[in-house]
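Only one protein chain is missing; all other protein chains are in place.
As written, the chain order gives the labels A, B and C, with residue 1 at the start of each chain.
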Amino acid sequence: MTETAGGKTLDVAVFGAGRIGRIHAANLARQPSVRLKYVVDVNREAAAALAAQHGAQVADVDGAMGDASIGATVICSSTDTHADLILKSAAAKKHVFCEKPVDLAIERARECADAVTRAGVVCMIGFQRRFDPTFAAVKARIDAGEIGTPEMLVVTSRDPGAPPVEYIKHSGGIFKDMLIHDFDIFRWILDDEAATVHATGSCLTDPAIAEAGDIDSTAVTIRTKRGRLCQINTTRRAAYGYDQRFEVLGSEGMLQAGNVRPTEVVAWSKRAVAIDVPEAFFLERYRAAYADEIAHFFAAVTEGKPVRTTVADGLKALELAEAATQSWREGRIVQLG
Amino acid sequence: MTETAGGKTLDVAVFGAGRIGRIHAANLARQPSVRLKYVVDVNREAAAALAAQHGAQVADVDGAMGDASIGATVICSSTDTHADLILKSAAAKKHVFCEKPVDLAIERARECADAVTRAGVVCMIGFQRRFDPTFAAVKARIDAGEIGTPEMLVVTSRDPGAPPVEYIKHSGGIFKDMLIHDFDIFRWILDDEAATVHATGSCLTDPAIAEAGDIDSTAVTIRTKRGRLCQINTTRRAAYGYDQRFEVLGSEGMLQAGNVRPTEVVAWSKRAVAIDVPEAFFLERYRAAYADEIAHFFAAVTEGKPVRTTVADGLKALELAEAATQSWREGRIVQLG
Amino acid sequence: MTETAGGKTLDVAVFGAGRIGRIHAANLARQPSVRLKYVVDVNREAAAALAAQHGAQVADVDGAMGDASIGATVICSSTDTHADLILKSAAAKKHVFCEKPVDLAIERARECADAVTRAGVVCMIGFQRRFDPTFAAVKARIDAGEIGTPEMLVVTSRDPGAPPVEYIKHSGGIFKDMLIHDFDIFRWILDDEAATVHATGSCLTDPAIAEAGDIDSTAVTIRTKRGRLCQINTTRRAAYGYDQRFEVLGSEGMLQAGNVRPTEVVAWSKRAVAIDVPEAFFLERYRAAYADEIAHFFAAVTEGKPVRTTVADGLKALELAEAATQSWREGRIVQLG
Partner (left out) sequence: MTETAGGKTLDVAVFGAGRIGRIHAANLARQPSVRLKYVVDVNREAAAALAAQHGAQVADVDGAMGDASIGATVICSSTDTHADLILKSAAAKKHVFCEKPVDLAIERARECADAVTRAGVVCMIGFQRRFDPTFAAVKARIDAGEIGTPEMLVVTSRDPGAPPVEYIKHSGGIFKDMLIHDFDIFRWILDDEAATVHATGSCLTDPAIAEAGDIDSTAVTIRTKRGRLCQINTTRRAAYGYDQRFEVLGSEGMLQAGNVRPTEVVAWSKRAVAIDVPEAFFLERYRAAYADEIAHFFAAVTEGKPVRTTVADGLKALELAEAATQSWREGRIVQLG
């Protein structure tokens, strides 16, 4: 923290100057009493460009972690650096915002959870979907009792196209890379934990994905400890674009969370009445969610309040991804603790 | 009426074996205690085919009108025969169902109105739109107070394509031929009468229509005696099909009546998310309405109850069409009585 | 068959004068050259009422089966009579239309399949959903290649309320009673056979259903021989009504089949913009489907063409229901032949 004329300012270091780092940096710039001080990236040029844009400086990991004035870190670097940077942040008593996943290995993620707890720092995991205005409204309306007791959740989560196979090889597999968001949605919306997980899948879009030992299409079923049911369907390639929907059946009604479209144009032609396809991909679809989540993080840090997506949530989602991977690989139903 | 084992049966003569005559004949066949006895058409072949299909006989006008067992006539012949057949039906004390319009000349329509009143017979005009399930539901919900006091009505009424110019020449003009239905909707939905009418229009689809002294696109505004507002927009040619919608703004909300589509398929492609265009034309769009109106007519006749669309309604719609025609031709606002 | 002035007429016996029997009888009355001769029901009064309405006679099973003039039987009696009546129809060389399921026991259903094959009679099973205009349009558009290769199917199939527990006890369980339709949809839409079935479920709406040994909410996942995925979610009680939707993801797009609503009214109030809930239950939702399926049956019989939903389809759906029941009861993934 730095004392300024206007009160305390929180100095922040951002790790990772890629797409998502740039989004967080821009949103961070709009928070009151928050200042981007350092940008860290192995790509010094990218770091320099982002730093220049926001009047920040380029630093390396040790420089940023060693500066006592830095009150919080925002980790948007590659997945294999997450755990290390969380542990270093905890050691340096800095609050942490970290993109999902905590780590691909559950043990390592657990280590991070322990470290931030011991250090007493805030650690928020970037499950931005919980901050999507539509998804958040559904959650609030369920909590307000609008549909009675939730009984069933159906999640449709489809990407517009698969990432390069090189990426997939190091992604931890589709369940940890892609469905981890959906597993978090499941826990958040049904407010319950998994008792059993069944996952199956296929490689239907590109044989190279199968050769890399992964699949591109999955069908997951979770039964919760309270007997509620959840089905998740995903694909790496929906020809019509990015499709992010879910619906919750409750004892007294249903709430559906739909896609967001760029415009509200309706076109009537000889053949059909047509509306826009959904927003292109996650950066567009979750634009408001990214802004809201970073505001939530800094508000929590400033006001000493708990964050909505903790490292424990990150760990639970990872356990589900692990269980689903097992279920798929071994062709069996997996019991959770 | 004919006494049968099962009670009284109402014998009916249908005039006109064209498209709409065939629809009425088929719906008539489903009414309990109603029997199609005669089909009358200048085209004897068409009459014979329709009669054969329903176990009826071919007759000429005098034969049908002269048969005392005929309790009701259903008039679906060409517009120029309507008044004559209504007057003959009234003289023969037969109940009458007649397609719109009563006549193109207001004086002649008034004569019909007087005749059926004097004769004490039921005379229903075929404003089938009042029986459309969607339109009827809007009316019922307004009447139940759902939107408070109705204040404004916007009617969109578009045909998929213009009829042959030969037809247009004898149609009485677009206001009497096409908008007469919309004028009836206006009176029915706002439950009010016109104080002033303003109509303008253009010939935008086919110069031959202009040469025939008519227009194909109109914009009508009616202000009612109670100050309510109504706008009607029509065209003879909507490239995307038959478009029949209206919306009613009330002091406490709005009700919209939308189009009916053949199926509920939603297609997601790279370019758009698309649903069906509306039902092709009036025979498809108002299929349920035609069935319900004829059932309403025979129920009213049988039970001695009033019909929902009287010859007086036909007359009022005609007066509005006349006023709109004047407004358009003379470029002025027309006051109504 | 009976020779009449107008050509051959097919005489038909309907077994079962309940709700669905009455619907079939009414639709049957509209088929050209088809005549309802007998109505058979253990409830003689119900049989008599239905017979009277359509100018038919009451008969018992032997009477109807023994009358050589009867060309086809329509079986809408209780499930436990289906197999017996199919076998008797086959023995008497009568074509058969039979409501689903063929029988609750696979062996018995197989016996029926063999019998009708040997007898060379048409045997159609009443999977009316294949004749729903929306569902049929989706199928036709898939077949026309609109979405490329189908990859994933998500079926939502929810009843508005559970039947009496007494019914449930003799229903064969939710998978045979309710999901059998969805299993047929799966085979029809994906045009593929199941390799593995996983089913789970819960009793969430009424403990009495659990006491009867059944569940009311299910989540089923099928992986096909070609690696395609299908998820089915069902409940016996959707508070908002009868919900029958599915969506098919293909390599080049998606097609969704939506619910049908009674009207196209849109209501705008302070709180929300609202449309109708779906048609109340199967009799309303599938009104057009029932009419189309019986027309299809008689057209097939008359023209000697194959029917779209054969007894083999009934058998396959039953096998899937049996596998799902096993999967749920034994908590394991079931492999199919």
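Keep in mind that, in the parts below, a residue touches a chain if its C-beta (ideal position, glycine included) is under 8 Å from a C-beta of that chain, and two chains touch if they have at least 3 such contacts.
The model shown is predicted, which means the values in this text are computed figures rather than measured ones.
Contacts of the undisplayed chain with the visible chains, over the whole complex, involve A, B, C. In the complete complex, the hidden chain is touched by one of A:20, A:70, A:86 or A:138, namely A:138. Contact with the undisplayed chain is limited, among C:277, C:295, C:312 or C:336, to C:277.
Among B:35, B:95, B:139 or B:198, only B:198 touches the chain that is left out of the view.
Taking the whole complex into account, chain A touches the unshown chain at residues 133-134, 137-138, 141, 146-147, 252-260, 262-270. With the whole complex as reference, residues 147-149, 151-152, 154, 156, 158, 196, 198, 200-205, 217-219, 221, 223, 227-231, 233, 235, 238-240, 243, 249-254, 331-333 of chain B touch the missing chain. Take chain C: the residues that touch the chain left off the picture are 238-241, 243, 267-277.
Following the convention adopted for this analysis, only the chains that are shown with their structure count from here on.
Over half of the residue numbers at the chain B-chain C interface are used by both copies of the sequence.
Distance between chain centres (mean CA atoms), chain A to chain C: 43 Å.
With each centre defined as the average position of its C-alpha atoms, the distance from chain B to chain C rounds to 39 Å. Of all residues in chain A, those touching 2 or more other chains are 238-240, 243, listed in ascending order.
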